[in-house]
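Read the structure below first, then the notes.
Only one protein chain is missing from this complex, and each of the others stays in its spot.
Note that the chains take the letters A and B in the order they are written out, and that residue 1 is the start of every chain.
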Amino acid sequence: MSYQEEFRNALSIESLKQDLLRTAYDNEGTIFNRLDPRVLLTWYAAFLVIPWLFYDMRILGGLLTFVSVLAVVSRVSKYLIALLAFGVITNVLLYAFVTVLMGGSFVQSAMALVPYTTKLTIISVTSIAVFSGMSPKNISRAFMSIGIPRQFTFAISYGYRMLPVLIEEYHETVNVYRLRSRAPESPGRFKWRYYVYLIRLSIRAFYPMIFDVAKRSRVTVEALETRGFSHSLENDKSRELQLGDLRVGQFDVLFMGGSLIVIVGIILPFV
Amino acid sequence: MANTAIDVSDVTFRYPGVDDPILENADLRIERGEFIAILGGNGSGKTTLCKTFNGLVPNFFEGDFDGRVRVAGQNTRDASVADLSRDVGYVFQEFENQLVTPTVYDEMTFGPVNYGQDDYRERALNTLSQLDIETVDGRFIWELSGGQQHLVALGAALTMDPDILVVDEPAAQLDPVRAHKTYERLQTLNENGITIVTIEHHTEFIAEYCDTVALVADGTVKWKRPTHEGLNRIEELREHRIQPPQVTQVARKIEKGGSLPTTYADAINRYRSFEHETGQIDDHEIAREQSRDEPIISFRHVDHGYTTLRDGDVQVLEDFSLDLFPDERIALVGANGAGKSTLLRLITGIEKPNAGRITINETDTEDVLPEKLAADITYVDQNPEDMFIQDSVRGDISYYLRERDAADVEERVDEVIEFLDLEQLQDRDGRLLSVGEQRRASLGIGLATDPSIVLFDEPTGSLDLASRREVEQTINRAENRVETVIIATHDLELVAEWATRVIVLNDGAVETDGTLRDVFPNLDLLERCNLRAPQVVRLSDDLDISPPAMTVSELADRLSRRSPELKGVN
Partner (left out) sequence: MSEMATENTSWFSFGQRDMTVFIFVMSLSGLQYAITEVLPEFDVGPLELGVGDFIFIPIVLVLLFRTFWAALAVPMGEVVFEDILLGDFNGLGVMEDLLLVSTCFFFAALLFQDPKNRRQLAAVVLIAEGLNEFIAMFVDIGKVYIGVEELEAVPGLPESILVLEGVDFITQMVITGIIFGVIPALYLYPKLHGKIEPLMGMEPYNGTRGASMLRGFSWKAALSVLIAFPLAFGFAAAEESGFGLNIVWEPEFLDAYGETFIAAPIIVAALVAVVLWQRAKHST
């Protein structure tokens, strides 16, 4: 592969963009999205607690398997999972390694860290599965139902609206810079020249973006006024309508019940 | 008063931190059921005037406000924007930023839910079917085309059942056929009893659809008149940088006084009785002699597409081949989404073909980075603002040269600045210039690289007369320095005055390719491609003038030559 070609592929924000969009927008129909968001939040809260109740690695392993299956089912980005796994493993190894430098034992410290790290991993996988499986609309309704003010829940759905637009705009801006800049003639050792060039462009491209977003924000807030947004803040009826079609259905009950059975099944053999 | 929808009296408004008021003693009265156009050049204050209707001025924009605005009998100062907005729907010029929720359905229900209306679902669904966009209700806003987004913004305003609807430049970003559809839609709404206010500077649309027209200039309403009467005041319109409809311009040249036609139908009736006679072809539109040997840009069996979330891979170009030669004035014309911009981006090398070859001066775009190609090619963006990446025009013009450690940067920049008369603007931030100035400055950025090819993407979008003139001059100047100029546009008036070769794109394929004279008379073909020939060309066709006139002066010459009796009659 020629330098040009490699360079181009690495710069292909296009494929990255596609991956991002799929993560953010392709969650219709996942299990988590079909649940009532309030039920899901409760379930999630429970999973923040459950791992801490056990020390037995067999139970923790079982729980990790369970949430990993859920993560796979809810189509979590593989990139995120890989990143997480990498982080977890290197974390334990590095701590253990530095412990050796401090005169301790590698195995002993790794053993001390493994249960703790496993618990954290269970929680991280759960978080990623729940929040990438749930549509932002449901996330903001869930938060709204526990009393978080609308300005903040609106921020979530607004971010959902704008993310691809802003990324597209940013991509365009990087392209404008590319057409006016000079690419490094050769990539250099470890392609450092290419990385520096890329980072320099990425940083510079924010300058025009700031102006663009400033204009957008202004029109958006104007438009919010004309659409009765501030009216809705004091209006109970409006809040009721926004949360009105949330109801706990059969599927929610099945899911909670099913989870309970699985968890009991994981725990019982070992206590 | 019961029949008055909007009553603006003696309004003066100054934005905070600005010395001159944007509105000064403005008076305007709009009756219920009217379809009125607010006409004015870029920066005349027409948008600010319309923002007083729903109370954005002065309730949202703090500033010095004097005078009184009554909407549906209510003083806007005593009501909130949210309350007024139930009566006054508003579609912004930057409508994309008005859409604040992720999906079309959410957007449609956003207003009704905010106001706590139980029937929000029915309202949303009814509006969607009224606008024939039921099929997109589950789509993400960002997936939609600009035209669809505009419809959604319009629909979102309609879900509130407003009595008054204000639409800021509804046609600005649409191709001619879609623009007419939008106006037809507004006309239907008007027939159903909604008062419609559009902000517009395309007088052709005003003539066809609006009852009345108000001219706004220098922050005040100069007058409000029935459309026909208003558009007859040609000198005054021109003085305020408004271009009258082509038919009116033609009539002005051949008739010395009296009432001039403003709509197309008027013009036909007026001139139908004239006798027929074949005219002489003006020579400037005839294709230049070409040495058809070495193309400067060549597409060979190119496939190109992109991936979408919903539909997988979408092909824009399939087995596409085209040769472009030096010294041509090439117009790539086509409706929104026909593939014009894709073509330009492929030429710049920013996008690469999935299959096939594109060569620029015999260099395959696959083999080099776009950074390299940029030495030969300048791309002038559709939105000139996007070209400014530095904090001064001068900085932007010199950026490319500095990046390449060019010799005598300052002299070269000075030379470009002088060539384009940018001396006054060179230290200002490009983003804060007027649209016309931005176009000029963006060309300066391009010319600094000494390119042989200049690509203009939609150079005349949303410009008033004066700014349009500036663009036309700019393009002509560019031609003196470079080998090939390519313009992608759906503005066929611009094409008629300039191009030697017209390539009509439709759905990513070349529908036809020839000289101006070959292509423009084929009205059916243009219509099929969602394009519409300039009024003078259609008028020539309907009057059986052959070959058809391309410009206003040409048709005027032809008509006056043909009809000596006209002068006698008048």
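Just a few scattered comments:
Everything that follows uses one rule, which is that a residue touches a chain if its C-beta (ideal position, glycine included) is under 8 Å from a C-beta of that chain, and two chains touch if they have at least 3 such contacts.
None of the values given here were measured: they were computed from a predicted structure.
Note that of A:85, A:100, A:248 or A:261, the residue touching the chain absent from this view is A:100. Within the whole complex, the absent chain has one touching residue among A:43, A:66, A:160 or A:177, and that is A:160.
In the full complex, chain A touches the omitted chain through residues 10, 16, 20, 23-24, 48-53, 55, 76-77, 80, 86-87, 90-91, 93-96, 98-105, 108-109, 112-113, 115-116, 119-120, 123-124, 126-128, 130-132, 136, 139, 147-149, 151-152, 155-156, 158-160, 162-163, 166-167, 170, 195, 198-199, 202-203, 206-207, 209-211, 213-218, 220-221, 224-225, 230, 233-234. Counting over the whole complex, chain B has residues 15-17, 60-62, 391, 429, 432 touching the chain that is not drawn.
We take it that only the chains that are shown with their structure count from here on.
By the touch criterion stated above, chain A contacts chain B in their complex at residues 4, 7-8, 14, 18, 21-22, 25-26, 136-137, 157-158, 160-161, 164-165, 168, 172-173, 175-183, 204-205, 207-208, 211-212, 215-216, 219-220, 222-232, 235-238, 240-242. Residue ranges on chain B touching chain A, taken from their complex, read 54, 56, 60, 80-83, 85-86, 88-90, 92, 94, 96-102, 106, 110-111, 113-118, 120, 140-142, 156, 160, 306-307, 309, 348, 350, 352, 367-372, 374, 379, 381, 385-389, 391, 399-400, 403-404, 431, 445.
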